[in-house]
Each structure stands twice: as structure tokens, then as C-alpha cells.
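Apart from one protein chain that is not included, each protein chain of the complex appears where it belongs.
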Amino acid sequence: MSAGAPQNRVVLGALLRKELRVELRSFSAVPAMSLFSVTTFVLFHFALQRNALSDDLASGVLWVTLLFAAVLGINRLFVADAEQGGFDGFLLSPADRSVLLYSKALTLLAYLLVLELVAVPAFALLLLGPALWPALPGLLVVLALGDAGIVVIGTLVGALAVRTSVRDLLGPMISLPLLVPVLLCAARAGAPVLGAGGAGALPLRWLVTLALYDLVFGLITFAVFDFLLED
Amino acid sequence: MYGKRLRALALTTFAALTLTLVLAFFWAPNDANQGFLQKIFYLHVPLAIVTLCGFVYGGVAAIMHLRTRDSRWDMRSYVAIHLSLVFGVGVLVTGSIWAKGSWGVWWDWSEPTLVSFLLIMLLYATYQPLRFAIEDPERQARYASVFAITAGAFVPINFVIVRLSTAYLHPRVLGDISANLPGRFQVVFYLSLISIALLWITLWRYEMTSKHASAQLRALRRLLAGDEDDALPRRSAVPTLSVSVEGGRAGGTPGVGASR
Partner (left out) sequence: MPRGRLEVATLAALELRGLTRHYGERLALADVSVDVEAGQTLAVLGPNGAGKTTLLRLLATLLRPHGGELQVLGHTLPAENWAVRGRIGLLGHEPLLYRELSARENLGLYGALHGLDGDERAGELLAAVAMERRADEPLRTLSRGMVQRVAVCRALLHDPELLLLDEPRANLDPAASELVEPLIGRASGRTRVIVSHDPAGVLAEADLVLGLVRGRVHVLAGAAELDAGALVELYR
């Protein structure tokens, strides 16, 4: 006697609730990511011996920091499932496999959003030369597209690395080269926005390239993800 | 299965490579600007092209592996990728030598081919550690295939993006030279491309044959050892081929005490 196949919406909601609860009770990802980003800004200050960055340098430093903090989150994304609930519990149920992918992608996105809520103001406070407020709209667009890229690649690599014996090493090693194009496009798109002479226009070319990259790898992740879930 | 025509292939490759070397050194004229050093180009660019095609083929074989679940496709993908990694080191080395000789620097960020290659090599260098870190052979093969597909898609996309990023820095493009080559240069270039492609294919087939033969040998050994073969295999990044041995059932018969 079994119930009918569960609705994707319901399953997604249940999985997201689980992610939220586990993260709020164990604090295994987001606090570390946020703290790490602030510490990295301090490191950059001392390494570059600058108080105020703008243009290319500002954009680059911001994105490198976000990327490294994101990698911490990618490492943690599947750990609770691999160690406790196990993918088995999900795989034994009649729920649609893709919903797991969506729930994990949305979770990583949530991690990144909270990270940026801390990192961007911290960056503006500690290292950014020009004012943040006028640059914000442009910056938000770049952050949105960059986050999409990190989510798409991070979910795939997180799932790939979690059930290996050296997951904390393989995660960054595999995801960072794949994220270089995201870094490249996002940093170049953000540079004029953080310009010393006032926020410039967004360079469309880099945004389009970034969006296309996100799309292509989004499709690839969607296509291959199921193969990572089997035993 | 893979050993057929191997000798013919090897001889053809040897002949092609020799011919290329001879023509490159004695027939093709020296470049007016770069002189003798320009001849590295006959090695560097074909190596790059063949390496990239090798990685993409690794991705295609991985797709076939996931679709058919046949371990032979996984072996093909593995051999292709690890051979291309070796050739790729050659690309970076010859590219560096040429850069040093032509422009006085061992590395140049405005050279998109070299930059793309560095990135691709950094990615593919994780392939074997990834395989080695997964003990279950079936899962190892599956995860490696997922990686190979993702990385295989990354190769062309990455090239385009890096090229875009260096487009405004007056790239000193090594690869574009082939479009502007006069007669003799072109002949030698294409001959070199064919030779190096043949070299890759020959080495690939050699390695496939060798791995296949080892797998058959192990299957024979297990058949002879019967049920006493208890030793657990060492951890390995190399794919396992499920082969059946001619003339013997891999399954064997139920042991003593079976009552049904």
C-alpha cells in the first residue's frame, strides 16, 4: 500500500526545510564562509599594502575572496547527507531525483547570499575606495550571474568530491579551474562598476559570456547529476 | 581485440614522423624573423591540437560509458585522458621554449593558447587523484566519466573565453600563424599534424591492448586459482575491465552443500 508519487514541490519544500534546520543547528558552513571572507580582506590589505582599491584590483580581490569562501561552502554542501542521512534514504523513496539537485543548488545559493551580505559591506568598509552605494545596482547584477556560475559548478563538484577519501582536497582542486571563467568574466564585469571615477556602465560582453557559461554548465550538471547519486 | 594491425600502425607512424622531421629540417625554409626556432611551431601546434582532441574524445567516450555501462568505454576514456595529459606537458614545454626564444620570456599571459592550456592541465591533473580516491571500481568509473564529460565540455569553452580575455592585449598568437603560411610551411605543418595524431592513436591502441591483455591474464589466473583467490586487489586509479575468459565460465558452479 503506497501513496502516489510525491509532488516535486512538496519534496523540494521538505528537503529545503531539512537543509535549513541542519545548517541552523550545526553552523557548519555559513559562519565559516563569512568569517573567512572578512579575514581574507584583512590579509589582502597587508599583502597589497593598500587602504583603498578600485577598478580592476577591487573587482579582482572581491571575486577571489568570494570564490575561496564559496569553495568552503561547496565542501560542506553534501557532507551531512554523505555521513548521516545518506543518499540512500532519498534514493529509496519514489521522489524525483532532480529535486535533490534543485534543493542542493538552492541551498548553495542561500549560503552565497548570506556570505555576500557579510562580505560585500565588509569589503566596502575595509578595502573599497569608491562609495559602494552608487556601484550597488551594477554589482548586484554581476553577483547574481557569478553566483549562478558558482552554484552550478559547485553543486556538481560537491557531489563528485563528497564520497571520495580526500573530499576536502579534491573539491577545491576540481572546482577552481572550472570556476576560472566565472572569475574572469565577473571580475572584468565588475571592474568599471567599482571605478575610482564613479560607477561606470556594465560591460555587456562579459555579462553575456558569463550568462552563457552558467547556462552551458547548468545543462551539463542537470544531465550528469543523477549518475552521481547511484551507489 | 586491440592488437590487430598494431605493427602496421606503428610503422606508419614512425615513417610519418621521420618524414616530418626530415622535411622540417631540410626542406622547409627558415622563417625570416625567428629563424631556426620557428621550427618548434611544427611540434607545438600539432601537439596542442591533438591533445585537445584527445581530451574531448575522453569526454565522448565517457558519455558512451554512462549510456552503455560498458567498462571498455571507461578504459578508452581513461587512456585518452592520461595520454593527452602527457602530450599536454609537451605543449606547455614547447610553448615555453618558443616564447623564451622569440620574446625572451618563459611565460606570457597574453598568449591565449598557453594560458588555456595551463588551466586545462590544472583541471585534468585532478583526474587520476579523483579516480584513486574512490575504491569501489564501478563508482570510480562512473564518477570519472562525469568528470571527463564536464572537463571535456570545459575545453572548448575555456579556449573561447580566454581568447576573448586576451583579445585586447595584442596577443602574439602562435596558432594563427598557420593561416598565413606560404606553401612549404603549410605542407610540413599538415604533415606534422597527421604524424602526431598518428602517434597519439598508436600509443592509445598500444595502451588499450596492454590493459586488455592484463585483464585477461588476471581473469585466467582467477579461474585457475578457483575459490581460493582471496587477496583483495590494491587500490588503483586504473579502470577494471570485466572480461570473460574463453572456454571457461566466469561464474563457476555452486559449492558443496547446495541443496535445491
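So that you can tell them apart, the chains are marked A and B in the order they are listed, and the count of residues begins at 1 in each.
Following the convention adopted for this analysis, a contact is a pair of C-beta atoms (placed from the backbone, for glycine too) under 8 Å apart; a residue touches a chain by one contact, two chains touch by 3 or more.
It should be emphasised that the depicted structure is a prediction, and the values quoted were computed from it without experimental measurement.
Student: Which of A:Leu66, A:Ala95 or A:Leu145 sits in contact with the chain that's absent?
Tutor: Residue touching the chain left out of view: A:Ala95.
Student: Which residue numbers on subunit A touch the omitted chain?
Tutor: Residues 1-7, 10-11, 13-15, 17-18, 21-22, 25-26, 80, 84-86, 88-95, 230-231 of subunit A touch the chain absent from view.
Student: Taking the full complex into account, what residues of subunit B touch the chain not shown?
Tutor: Output for subunit B: 69, 136-138, 215, 218-219, 222, 227, 233, 240-243, 250-252, 254-260.
Keep in mind that, in the parts below, only the chains that are shown with their structure count from here on.
Student: Once bound in the complex, which stretches of subunit A touch subunit B?
Tutor: Residue positions touching the partner: 156, 160-161, 163-167, 169-170, 173-174, 176-178, 180-181, 184-185, 188, 205, 209, 213, 216-217, 220, 224, 227-228, 230-231.
Student: Could you please specify the touching residues of subunit B with respect to subunit A in the complex?
Tutor: It is residues 66, 119-120, 122-123, 126, 129-130, 133-136, 139, 142-143, 145-147, 149-150, 153-154, 157-158, 161-162, 164-165 of subunit B that touch subunit A.
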